[in-house]
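Heads up, one of the protein chains got dropped from this complex, but the rest are sitting where they should.
Labels for the chains are A, B and C, by order of writing; each one numbers its residues from 1.
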């Protein structure tokens, strides 16, 4: 893998953005903020039609067999439009974990449906404040799962999940079909993320991996989710920056565009720096999959992309002044999404610790 | 105590500043940077003449019996001129520890001489990276001290020290007369601080306090040093800010004073905020002596004053552009002093931890 | 005059008795209309109890106490979440302005008492689409009309206009002179012909602000406040009146103790988050900031009590406290992970991290954007030059739009 995008990749980037821009509907997105259980079905339909659900599924299971770089480029475009369909990251992690697992039947059952957009999967790894607890409190025994998982994005509408659980002192990854009794809606400040806590009360499940293999696969899946999510954050950050820049050029105060005031001008330049660092780390991390330092690179991009999106969203609102804090302008969608993407995969503190552990050669 | 200065206090502030400004000699201060063992004797002579050495010594021992507020005001003035005589903080801590101790003979021997400027004392509490190690490595037994103390400001020229040591598992504060065999010069980036590591090899010493009483007195002395030093930092920060402001008003680029560019203008306004927070915390901490939350308030002012001085010094240099980094302009004296005051009494991390422990009611 | 501590104790005692009827819990889940009605009842009770016009003269039903007494009451009241927010601007700025500038004193007395009792609400119509920070850039037209005036144009960001009975407005009476010089101030009847208030939602769905449209609104010259062309001065006086209102070192968000509770409850790598250096740093830095701001405020109070003019450092409070609250709220939400994502629409911004975080952006704009506050500090306190302003000294109608 190289950190230069090739022609095909560049066309994925521009084409996905074009398709999404054409369907951008601010009113619809604003409607999704307040209600639980709804998402932007048209965008997801587009994702299916465009083959994005098939992207990372191997060809033998009806997919396109493309890699993390391509997945990331789609995520950048989805991030830019604060897409109201939260399945990309979870679906991809579900696919990765199935591929890592030992259960060929499960792959054959699920991967073609995922690729075709007929089913949606999630990875339910986190509990409480940790996106990957060393010893999960959810237990697996006698083919059944018990216990609760923290808010999982997309889980309100997903068909199946792969769950990080403990089985007699050893970790497992277990595949479970989700039904409504297991989902507890989390009413959030960003409801288009479709958050649900998952509560298992003896739900039947199949073990895909156990022990060290499960731990390695879960770590990899978490890192991969972080990288996909970082692309989404970077897309959002870039878009918030562009919105802020355009407004600063157009809005006048004291007889000149506010962009001529260095407090505004330099702030946008600083955001540019954060966005470009995030983008550079995105490319680097995506190209590192399969290498020994993939988790390390995932930590690096997670941190820079979170910082970029937080700063861009916060400052874009501030640069807009009063109009920036109105409901109708919708700039708060970036602010909400920056926060939800940051909180849902573990705090910066978790990722800082993991990064240093990786540098120390300890691992999580 | 109130957080409003009274007339007498205001006159201490203005008079000390007037006296010091009149004697300010940049060349002399620059000369002190590079050589070890020298300090600005004229400034110290002035301090003695002005009664600053007598300030916190009780009247019965020939002093003025004034409090921390007055001591702080002198420190602000000394900080503003990056004074080349580093004895104020150490001398004051030496006095406080003698007063807290049980040895009246030692008080009678030392306090009048300190007040008269005939002797100089220091408190040697820190070791390695800690300004007050819970279990000091320096030991006291059979009337003798053994072991080493980290760089102590003023110690190259001090006559006596009070040392934080361990005696059979329990802490003690011990008074020791310093001779040249005990001093190991620390060649520093701010040599006017007269740093020496103290290395005791069976030096005769007298115990002033032991056990919990020693611990309480040492904590108090450290907090008081932090408060005096914070005043010095605040004086330095304010001065660096004023220097930066004046230069920004005078220096032109692109046809206008550089102060008209918001990157400069807002930065100076931000420094103003830090300086005023530091000043407000100074007054509050000095007025809190004797109250239960004195250590807490000392932590707060230590943190804000360090941040104010660091930022003011760093930004003042940056605002000056090229001229700011020349030796001859001497603005680096503030940069050096900001760093030396920050490093010599323990890192911000130590003070953050101590502050939270105090809030939690745990203490150091 | 009753001493401050006795007064504070009286206030606390009275406020405590009001909690069941007006406190935060009583307000949960009720409609906006019901909440406003509750607020009016609370204001009436407050007036009745002698806490309505604390620092006003007795002719207004006030107690003639000092501004410090009022601030003491307000600080205590703020912690309880009473429905008094509808009346803050009304009593804070327009009422003092009419007391200072209007000549018909009987009419003024009626208005003041009705406003103190919560029966009438005033709003302040300054900002416009083309100028929030740039007040003097406003475009609302005031034309001579017989013996009176005629208003046409639009205001924006007017808090509570949709529930207001009266308003103070600044309009451009002469576009041919430089922008600061062509403004005139009036009071208006918000129910009058041609005035239309359209409330809109902020990002947290709160409905406070309005667009207000003026369509040939007729005023008598008696509604004019201050001289023709003197509107900028009146507006500035308004903005200065409440310079020393009760600040909040917590930036109107949760306390440090609340953050510590959050951090104690959270696990971080197998230990309570409060044991982590980064969290301790956040606690320590925020404590130190707030302690400094409190010390600045206390010193200002002591100086005012002693008849001195407090220092300009009071202007730091909103800038520093609100900005730092934003990052602390983000950290708290992230720290809570899955739990941090949940949102309770009825939560109070001093007791909930998401509510706090959602309310910060408005706080960083309202009452002066950060950038304007920095300019004010730089120019007024430090003597640094004004920004370049191409519109300076140019007749308003010759400034390019």
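In the analysis below, a residue touches a chain if its C-beta (ideal position, glycine included) is under 8 Å from a C-beta of that chain, and two chains touch if they have at least 3 such contacts.
Small disclaimer: the values here were computed from a predicted structure and weren't measured.
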If I'm reading the header right, one chain is hidden. Which shown chains does it touch across the whole complex? A, B, C
Of A:278, A:316, A:329 or A:345, the residue that touches the missing chain is A:278
For the chain that's not shown, point to the residue among B:20, B:43 or B:150 touching it. B:150
For chain B, enumerate the residues touching the unshown chain of the complex. 34, 126-131, 134, 150-152, 186-190, 193, 195, 197, 252-256, 260-261, 263-264, 310, 314, 317-318, 321-322, 324-328, 331-332, 335, 339-340, 342-344, 346-350, 352-353
Footprint left on chain C by the chain that the document does not show: 268, 276-281, 387-388, 390
Touching the missing chain, which residues of chain A? 2-4, 245, 248-249, 256-257, 259-260, 262, 265-266, 268-270, 272-273, 276-281, 283-284, 297, 299-301, 303-304, 349, 351-353, 355-356, 359-360
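The definition used in the following text is that only the chains that are shown with their structure count from here on.
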Between chain C and chain A, distance of the C-alpha-averaged centres to the nearest whole Å: 39
Centroid of chain B to centroid of chain C, CA atoms only: how many Å? 42
Check: chain C positions touching at least 2 other chains come out as 371, 374, 387-388
Overlap residues in chain A, where contacts from two or more other chains coincide: 261, 263
